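Removed from the display is one protein chain of the complex; every other protein chain stays in position.
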Amino acid sequence: MAEIRIKDVAKQFGAFTALHSIDMTVRDQEFLVLLGASGCGKTTLLRIVAGLETASQGEVWIGERRVDRLPPRDRGISMVFQNYAVFPHLTAYENIAFGLRMAKLPQAEVERRVTRTAELMHIEQLLKRYSGQLSGGQRQRVAVARAIAMEPDVILMDEPLSNLDALLRLEMRAELKGVLAESKTTTIYVTHDQVEAMSLADRIAIMNAGRIVQADRPVEVYRNPAARFVGSFIGNPPMNFLAAERVDRGRWRVAGQVLPGPNATQDRIEFAIRPEDMAVGEGGIPANVRVVEPLGPHTLVTADVGGQLFRAVLDSDIAVAPGDTVSLVPQPERIRWFDPETSRALQ
Amino acid sequence: MPRAMPYLLLLPATLFLAVFFLYPFVLVAIEAASRDGAWTGENFQRMATHWKFVPALRNTIVLAAVVVPIQLALALAMASIVSASETGRSTILYIFAIPLGISDLAAGLIWLAIFEQSGFLNSALAGFGVIERPILFLGYQNPLMIFLAIVLAEVWRATAIMMVILVAGLGLIPKEYSEAAQVFGASRWQRFVKVTLPLLRPSLQTALILRVILAFEVFAVVVALGGTNFPVLMGETFEWQFTLQDRGVAAAYAMVILAISIAFTLLILRLLHVPKEART
Partner (left out) sequence: MTEAVADAAARGYVETRRAGRRVFYAIVVLLCVWVLLPIYLLLVNALSAPAEVTAFPQRFWPSFDLGSISFFVNFQGVLRALWNSVQVAALTMILSIGLGAPAGYALSRFDFRGKEAFRFLVVMTRAFPLPLLALPLAVMFIRVGLDDTIVGLALVHTTLALPFAVLITFSLFSGIPVELEEAAWTLGCTRVSAFRKVVLPLALPGIAASAVFAFVISWNEVFAAAVLTIENRTLTAFLLQSLNVSPLPLKFAGGAALVVPALLFIFAVRKYLFAMWGIANR
């Protein structure tokens, strides 16, 4: 059992606060993705769990042990690094065997585990090669094999796919998902790529400015962003936001149209809708089309609504041209509302 | 443990430099300004009134003023050649860098083999029928010739150190800058003057400081080629310390060398200052 519990962990670098009190639990065998823009603190949090960074305060528990005072080697973790960190002076075989030898496993066991993980990662033919003789993708495989061979309770991954080219990344992504599911470890995976996060995660924790803004299943994060930031960060193109003015109880004026909404007491809140959750129709939001980009299955329309940038993903059959005014009707059940003061979602 | 670790690792080197670098410089300053335990300017006075002081100071500075600009130009040329060569780059670099490993005394002896009376220069001149009898190039009647021989030996020996620093510096400048200038119509020479040289400023600074300080330390080359006919500051320091056994005056000489070294270091730092915003 390796549940990871992070209790009130914070980190300051001098006057800069990289992490504000983080509380989070990663369940046994869960695949948790830490997602956020660069500088949001996700890598710092991962490195604190690994023991490569010391937290300024708080506790880290793995299973039944408090590990935040232990060196990395005593935490029962292994890690895959962004630049792979495959030792250049050792062969692929010796790289995979490195940790096993440090643990003083018998030679037969080392042999067995290296062979098995190499098969798993499809690198049996590369074992005699040095890092310099491997491509980026192959090095990546060695790095993952090295981590898995340790049979750790927890695997930590720091943007492991970010240095691969697009096609290879797609391939490795699918493979990683299979391999890690089979290995039954708990995984924390750091990335800034939302597609990667969506496709891999059991649960995504979205970070911004040293805080976890929302941690939930991928679909939930996408459909029901807990905060304005999540809506604007997840989705490509991101959510549209427009100002909403209170007409009376539960009714709001958005771009001239009156829509039913939450029973909030504020005078002004924010209306939000994803670009793909609208269709052209009668009595919708009037939008002045600026740019039309046919993308094949859909057409991306960039428009402005009352001076605000507004995007819609429309069926590619619909003929619109720059300069047109179209009426965009939002699907009522997909409309979300945010409090502009707190940026939190309103019910 | 991690907090104390860097200090533990630095401690030996720091202690060493404190005992064998900082402290001795304090000692030599005290020694220069005192005699028999009392503060006095006598050492400096004795140094300055000795007939060899003014020529030594003049020779050292003139030598540096002649040698360093030649070396700078030559080192820039050599570095550009190394950077521009496609084939045999490492061989050319190795050959150009050879003098880096050669002692100043050995360099003096090498050029002595050329300039002495039965040396290769006289032999060559005689071979071409220019002269009938060998000329005494390095005699006291021929101070200009001694000076020239020392300049040649210094340029030969110590250009390599600047060259290697500049090659390394050139390697740090992305090729795109020069290519961009080329696209905008700059000639080879314009690119060198307007793009490469300004970007090379940090390396030029380092190379010049190192070289100028070494130029003020010139010693063995001069002794090998000029003997006592060409006094320089370092030679006089050695003379007072070793032959005349007057450590006070030797210390005073050391302070003079130290003073001009620091003065020139500051001058170069100032002249070649790269503002923080303009650093890459």
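Residue numbering begins at 1 within each chain, and the chains themselves are lettered A and B in the order written.
Here is the rule we go by: contacts are C-beta pairs under 8 Å (C-beta built on N, C-alpha and C of every residue); 3 or more make two chains touch, one makes a residue touch a chain.
Every value quoted in this text rests on a predicted model; they were computed, and no experiment measured them.
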Subject >> Omitted-chain contact residue, chosen from A:50, A:134 or A:259 >> reply: A:50
**OP:** Determine which one of B:72, B:97, B:148 or B:186 touches the chain that has been left out.
**Re:** B:97
Subject >> Sole contact to the chain not displayed, among B:84, B:180, B:193 or B:244 >> reply: B:84
Original post:
Since one chain has been left out of the picture, which residues of chain B touch it in the full complex?
Top reply: 3, 5-7, 9-10, 12-14, 16-17, 20-22, 24-25, 27-28, 31, 77-78, 81, 84-85, 90, 92-106, 109-114, 116-120, 122-124, 126-127, 134, 156, 161, 164-165, 167-169, 171-172, 202-203, 206-207, 209-210, 213, 216-217, 219-220, 223-224, 227, 234, 237-238, 241-242, 247, 250-251, 254, 257-258, 261-262, 265
**OP:** Would you write out the residues of chain A that touch the absent chain, in ascending order?
**Re:** 50-52, 71-73, 77-79, 81-83, 85, 87-89, 98-99, 102-103, 146, 150, 156
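What we mean here is this: only the chains that are shown with their structure count from here on.
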Original post:
Where the centres are mean C-alpha positions, what is the separation of chain A from chain B, in Å?
Top reply: 58
